[in-house]
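A protein chain is absent from this complex, but the other protein chains hold their places.
Right after this comes subunit A.
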Amino acid sequence: MKRHLKLILLFMKLSLMKEMIYKKTFVWSFITITAWWLVQLTMVNLIYYNVKAIAGWNFGEMLVLLGTFNIVDSLIFAFFVNNMGKIADYIRKGDLDFFLIKPISSQFYVTFKLFSFNELYEVFLGMFLVFFGLGKISYNIPLINWSVFIIMIFSAIAISYALWLITSCFAFISPRISEIHEAFISISQFSKYPVGIYNKFFNRLLVWFFPVLFMAAIPAGVLLGKYSFIYAAFSIILAVMFILISTKIWNFSLKYYQSASS
């Protein structure tokens, strides 16, 4: 475990050095992230200018939801976006060979190799939105809700990672689709909206079978006291389950990998 943490830190250090080469890009990516954040905020603002609530969520609550999404989205992007994006490449070019002979699990290596620091900036934007939104509704969130919320953020990251890896494993079947990891990014957007807008079928699908709603919509609801704490227990169970499943699928998929050398 200690060795793994040490390695992650080392990977992060190397990634930071790489990113700092292009300083201007670094600064511009802050501007870009802010711009996209403002676009999304403008849309919500304009909608709430005309309606009081969407599926029972008022403006302040919606901002908490969006902020939560920003936080989780930003963390999983920082850790995984470059890594998941490369899996199809590794397979096509046969680079996976190098990871398989490393004295550490190939899943670990593929997962953490590249860290993207400029994505982290969105965490602050997200936190700002959460507190700003809470200020709009002006009721006190009990401390217990906060602690449960933070636990749920961690399981949200675990669940998202597992789902992302599982989707990316399709690259083993069809490495030609180099954008396969984008499927998860598209699906994850469903967590930006309140759970209540979906019909029964999509609700079940996105809560239990491909639980992206645990990424933001459900944690934000628990923080605001809309859902009971039982959902926190569910999120932990789902996180453990899906991490185990993703490892199983990764190891299974490796059997489909045809090495470049043999």
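By our rule, contacts are C-beta pairs under 8 Å (C-beta built on N, C-alpha and C of every residue); 3 or more make two chains touch, one makes a residue touch a chain; residues count from 1.
As a convention for this text, contacts and distances are computed from a predicted model.
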| item | value |
| --- | --- |
| Per UniProt, the name of the complex member that is left out, chosen from "ABC transporter permease", "Methylamine---glutamate N-methyltransferase subunit A", "Universal stress protein" or "SH3b domain-containing protein" | "ABC transporter permease" |
| Chain not shown: contacting residue from A:17, A:35 or A:101 | A:35 |
| Residue, one of A:94, A:135 or A:196, that touches the chain absent here | A:196 |
| Which residue of A:2, A:24 or A:255 touches the chain not shown here | A:24 |
| Which of A:180, A:218 or A:238 contacts the chain that the document leaves out | A:180 |
| Contacts of subunit A with the absent chain, listed as residue ranges | 22, 24-25, 28-29, 31-32, 35-36, 38-39, 42-43, 46-47, 49-51, 54-55, 174, 176-177, 179-180, 182-183, 186-187, 189-190, 192-194, 196-199, 202 |
